[in-house]
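Missing here is one protein chain; the remaining ones are kept as they sit in the complex.
So, chain A:
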Amino acid sequence: MPHVNMLDVGGLRAGYDKLEVLHDVDLRVGEGRLLAVIGANGAGKTTLLRAVSGLIRPTAGRVVLDGRELTGLPPERIAAAGLAHVPENRLVFPSLSVADNLALGGWTRRRTGKGAARRSYILELFPRLAGRLKQPAGTLSGGEQQMVAIGRGLMAEPAVLVLDEPSLGLAPRLVGEIFAALGQLKAEHRLAIVLVEQNARAAFRVADEVVVLDRGRVVTTGTPEDLAADDRVHAAYLGGGYPTAPT
């Protein structure tokens, strides 16, 4: 591939206490590329993102961001290094206004003086938020909260954006708006994006590459076209039926 790998994850193992959830996971994302990670509930998708962003400490393997090894660092250092994790269930700061949520997103870049420019870019990306800047984020709809969570991540001017189920529980129209914004971010901003999704159909439409995770391992990887043509992937994640047991 012609582009640099912004995020390079290799041999990653992680879990909770004695229970290993991820077994030897590799993935790579280049600048301006979107990698979708799909898989059933319990496949380890959320654990993967938590291990990448430092919320849990990997037990083995490496996380390298733009050539810099970040494995085992706490999340605040990984955020400062340029990785923004938009967590599952959005986790906006509910009593703080939308403007304050965005301002705190820029915490690691608070001394650069470029917060206002970043904020206006985010408001162009998500025009719905412009009229709600003073509203407590907890009072917004789910879709708008997701936009706040993504905007908050972008305020740190990340090189890599990782998102955990941004479509969860949202109306199809809002899912469309959010995925369109992701497309714009990778095209205009050259962001490297990792998108974890249950909604494989929506993810396939924006992804450059897809990784299928099953019980903590990468089972298949390829372009959305390749995978959509794969009968097992199609049956399991795109068709709604259950996969036949692999032989």
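Convention: a residue touches a chain if its C-beta (ideal position, glycine included) is under 8 Å from a C-beta of that chain, and two chains touch if they have at least 3 such contacts; residues count from 1.
The rule is short, and it goes like this: contacts and distances are computed from a predicted model.
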Listed names "Cell division protein", "L-serine dehydratase", "siroheme decarboxylase" or "Branched-chain amino acid ABC transporter permease", matching UniProt entry of the absent chain: "Branched-chain amino acid ABC transporter permease"
Touch with the omitted chain, as defined above, among A:85, A:132 or A:186: A:85
Residue, one of A:40, A:55, A:168 or A:219, that touches the chain absent here: A:55
Residue among A:76, A:124, A:188 or A:231 that touches the chain left out of view: A:76
Touch with the omitted chain, as defined above, among A:108, A:167 or A:199: A:108
For chain A, the residues touching the chain missing from this view: 53, 55, 74-76, 79-80, 84-85, 87, 91-96, 100, 103-105, 107-108, 110, 136, 138, 149, 152-153, 155-156
